[in-house]
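As you look at this complex, bear in mind that one protein chain is not there, while each of the others sits in place.
Note that the chains are named A and B in the order they appear, and that numbering of residues resets to 1 at the start of each chain.
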Amino acid sequence: MWWVWVIVALVVIALVVAAVLLVQSRRRRGGVIVDPTRPAGRPRRGGGV
Amino acid sequence: MRFSDAAGRQVVSTSTAETLGRVDEFVVDPRTHAVVAVALKKAEAGDTLAWSDITAFGADAVTVSGADKLSGPSPEVAALVGKEHRLLGRRALSTTGDELGKVDDVEFDPETGVITALVLSGGEVAGVRLIGVGSYAVVVQAE
Partner (left out) sequence: MRLMRTSEVTKRPVVTFSGEDIAQIKDVVYSAGGGAVGGFTLAGRGMFSGPLKQGLAWSSVAALGADAVMVRDETVLEPTQSILDASASSGGSGGDVLGSQVLTDSGVALGTVVDVIIQVDQPAGGQCDVVGYEIEASEALGSKGTRVLMPLPDTLAASGEHLMVPAAAKDFVAQDLAGFGAAVLAFRAQLEGPG
């Protein structure tokens, strides 16, 4: 049943590639922030600051 | 004289007439825009020769009084030595943030070690305009 391991390996590789691409595209997004909010703590991550 | 010509030149002792090593790299201090030491290869006595210990930098050989002049680098020189302190082939960046090409060659005065010009892919730049040499780029003062 060696082919099961081949499939598992391919799936793992696909997941790793997807994760790397996701991390890269997140980082790539340099934003342009207008009137930053003045919060008490750290700025929010994600769509805004 | 140019870095590209001088690289590989033999270093000879005037007292024993032996070849002590060959010129590998030039160690430059951007603040004085001058060569402060020569890094050597194939040298058993030591891998660094301070500019002040050189008797003469001739067209065919660099002469020193003896092998005792070669040594490991002094602390100031050690701070400057390293891959990121090479000039040849490095990216040249102006203080205005624009790239000026690569450093193709460096022109220096063999009597004093002072760098008279940087030959960049875009043209020549006076040696006094050398501001910094770092791991990312060689920084040149804009006109």
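Quick note on the criterion: a contact is a pair of C-beta atoms (placed from the backbone, for glycine too) under 8 Å apart; a residue touches a chain by one contact, two chains touch by 3 or more.
As the structure is a prediction and not an experimental result, all values here were calculated from the model.
Trainee: For the chain that does not appear here, which of the shown chains does it touch in the whole complex?
Mentor: Result for the missing chain's touching partners among shown chains: A, B.
Trainee: Any idea which of B:Thr32, B:Thr96 or B:Thr112 touches the chain not displayed?
Mentor: Of the listed residues, the one touching the omitted chain is B:Thr96.
Trainee: Could I get the residues of chain B that touch the absent chain, sorted low to high?
Mentor: Touch set of chain B with respect to the missing chain: 30, 84, 93-99, 131-139, 142.
Trainee: So that we can see where the missing chain sits, which residues of chain A does it touch?
Mentor: Here the touching residues of chain A are 23, 27-38, 42-43, 47-49.
Just so we're on the same page, only the chains that are shown with their structure count from here on.
Trainee: Mind checking the centre-to-centre distance between chain A and chain B? Centres are C-alpha means, answer in whole Å.
Mentor: So the centre of chain A lies 45 Å away from the centre of chain B.
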